[in-house]
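All remarks here apply to the structure that follows.
Complex shown without one protein chain; remaining protein chains in place.
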Amino acid sequence: MFNEKQLDRMLQQARAEAEQLGVAVNIAIVDAGAHLLAFYRMQGALLGSVDIAQRKAKTAVLFPLPTEALGELVRQEQLQSLELSNSGLILFAGGEPIRLQGQLMGGVGVSGASAEQDKQIARAAIAALSGQD
Amino acid sequence: MFNEKQLDRMLQQARAEAEQLGVAVNIAIVDAGAHLLAFYRMQGALLGSVDIAQRKAKTAVLFPLPTEALGELVRQEQLQSLELSNSGLILFAGGEPIRLQGQLMGGVGVSGASAEQDKQIARAAIAALSGQD
Amino acid sequence: MFNEKQLDRMLQQARAEAEQLGVAVNIAIVDAGAHLLAFYRMQGALLGSVDIAQRKAKTAVLFPLPTEALGELVRQEQLQSLELSNSGLILFAGGEPIRLQGQLMGGVGVSGASAEQDKQIARAAIAALSGQD
Partner (left out) sequence: MFNEKQLDRMLQQARAEAEQLGVAVNIAIVDAGAHLLAFYRMQGALLGSVDIAQRKAKTAVLFPLPTEALGELVRQEQLQSLELSNSGLILFAGGEPIRLQGQLMGGVGVSGASAEQDKQIARAAIAALSGQD
């Protein structure tokens, strides 16, 4: 489980990255059980993305891949309908599993900008963990 | 929030437009938080469309675009599974965001006729607001 | 099934009754299959009552009694948990079955004022049907 310093750092870094990109997003962080740890809606972020950010974080823990990689796998392996499981998954970019020393610790989901920007912001959040306790 | 005169006018205009087209539809109007403000099922309107009209109105507030424009975006950007978010969105024509002086006030969703007719009826409802408080 | 004149008359009468009482309520009318026919949120009506009005109307069709009479029955017969069925029923006043010539035609649910006022408004809606087609 993340400690509060780690959680704060991830949220701060995600918000800073979004501001630098000039976008307003929703940011969700879940634990290794896919339960919500933290959520933040930046001012002006899309209302419909409140739910998507949380689903992306959940998806990235349940199937510990970047969400767009899971989407690609679903297309390649013709796993249509997999996204209906678990009360609804999201299969495009913006959800990332979080690993520390090889262990799955949780997931982060970002939604509100383009899928590529969402992904960049999610990765910035995770990068905030490295080299630190 | 719309006042009752505005709400009545939108409903009346939608019904009048549908009658002129010779179709029976379900009409839903939601507020800026996507909560139901008014609903009307015209006599003979499809039962399955009761739910669709409400989802269209909700979709048009959560992602403030005409619903078919959101559908086009989902195809272009390969955002498959987005429609599973928010308890289910609708990605074809008939849902329209309602803006007054540039501010998102709510959404209207129409279902029961062809998607193009649904859209025409939704737009008639919104047109009933212009030039009037 | 009600025709549109009947539906309009019920909505108008409910709104008129609420205005006379000086309250703002949510009004829902459902058909004999408990599917939504019409809904209206008066300006300033409680947001949490949007859902309750619809549940009251549904409850009054599924168990065709005034909702508070069903509540009394549940207490007398110790039918605890019945309210969990059908995705959630409401067991206090404000939902009324609608009968025409002895036949169950639908239900009306009102919420936002006191339960007694809600009930009075629901009954006013139904009274609007009598002596008319």
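Here the chain labels run A, B and C in written order, and each chain numbers its own residues starting at 1.
Heads up, the rule we're going with is that contacts are C-beta pairs under 8 Å (C-beta built on N, C-alpha and C of every residue); 3 or more make two chains touch, one makes a residue touch a chain.
Just so it is clear, the structure is predicted and the values come from calculations on it, not from any experiment.
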{"item": "Option from A:Val50, A:Leu91 or A:Leu129 whose C-beta touches the chain left out", "value": "A:Val50"}
{"item": "Residue ranges of chain B at the interface with the undisplayed chain", "value": "31-35"}
{"item": "For chain C, the residues touching the chain missing from this view", "value": "46-48, 51-52, 55, 71, 83-84, 88-92, 114-115"}
{"item": "Touch residues of chain A, complete complex, unshown partner", "value": "1-4, 7, 33, 35-43, 47, 50"}
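Just so we're on the same page, only the chains that are shown with their structure count from here on.
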{"item": "Contact graph of the chains (line, ring, star, complete, other)", "value": "line"}
{"item": "Type of chain A:chain B copy interface by residue overlap (half), same or different", "value": "different"}
{"item": "Geometric centre distance via CA averages, chain C-chain B, whole Å", "value": "25"}
{"item": "Whole-Å separation of chain centres (CA-atom averages), chain A against chain C", "value": "43"}
{"item": "Computed distance of Cα centres, chain B from chain A, in Å", "value": "31"}
